[in-house]
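My structure is below; once you've seen it, I'll send some questions.
Every protein chain of the complex appears in place save one, which is left out.
We call the chains A, B and C, going by the order they appear; numbering starts again at 1 in every chain.
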Amino acid sequence: MWKEEDNKLKGTFKFDTFIEAFSFMTEVAMTAEKMNHHPDWRNVYNTVEINLSTHDAGNMVTSKDRQLAQRIEASYNRCRNVI
Amino acid sequence: MWKEEDNKLKGTFKFDTFIEAFSFMTEVAMTAEKMNHHPDWRNVYNTVEINLSTHDAGNMVTSKDRQLAQRIEASYNRCRNVI
Amino acid sequence: MWKEEDNKLKGTFKFDTFIEAFSFMTEVAMTAEKMNHHPDWRNVYNTVEINLSTHDAGNMVTSKDRQLAQRIEASYNRCRNVI
Partner (left out) sequence: MWKEEDNKLKGTFKFDTFIEAFSFMTEVAMTAEKMNHHPDWRNVYNTVEINLSTHDAGNMVTSKDRQLAQRIEASYNRCRNVI
């Protein structure tokens, strides 16, 4: 689900609708704020692209990024429609 | 999941965490705003209580309430942790 | 803005629209989750009623409630339409 590239953890998350995508974003936003570690993310309709790196560590991937990535993945797996 | 009582559709939705409950609320809020039909709802930590009735129909249960109830239930079923 | 009654801090917050009310709720939800101290709250259309007390202190009003109340008030004052 994640790949490490250009000193970032990158993930792309797809949903059926904008509403589902934005509810996922709300869950991620609350998790990120609680960790005080925030994503660089982009949304277009049903797709959310997330890049994680640690500003205070010279924009490298650190354990904080891996921890947030894991939680984002858990949120995604909880709510996606499995066929 | 819903019961009709006192001219309202009433449902109670439980989650593991406040974050999950509020993400569900975000999904419901967007759906409700799009339908221009809004719930009377209460949240305490991981629990969301929703009452639906139609103000413009003298606070009775109408097809708008049944439609919103159905969509709320779909959102809930999509994301809950099934054991 | 707040009154203390029945061992709770109670406040009612009015907005022009449901969208504005729910954006305020998002701000409150993120603040509450970060403090790990959550409200008992109800929303109907453009109105948000919030009750604060501390479960772990036997449902009394504590300094955690006063702190959350102050932050909620700051969020409300930041965004309300002043005439």
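Throughout what follows, a residue touches a chain if its C-beta (ideal position, glycine included) is under 8 Å from a C-beta of that chain, and two chains touch if they have at least 3 such contacts.
Keep in mind that what you see is a predicted model, and the values were worked out from it rather than measured.
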Chain not shown, touching residues in chain B: 26, 29-30, 33-34
Hidden partner chain, residues of chain C it touches: 19-20, 22-24, 26-27, 30-31, 34, 75, 78-79, 81
Hidden partner chain, residues of chain A it touches: 18-19, 22, 25-26, 29, 32-33, 38-45
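Criterion: only the chains that are shown with their structure count from here on.
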Centroid-based (C-alpha) most distant chain relative to chain B: A
Same-site or different-site touching of chain A by its copy chain B, using the half cut: same
Gap in Å, rounded to a whole number, between the CA centres of chain C and chain B: 21
Multi-partner residues of chain A (each touching 2 or more other chains): 26, 30, 34
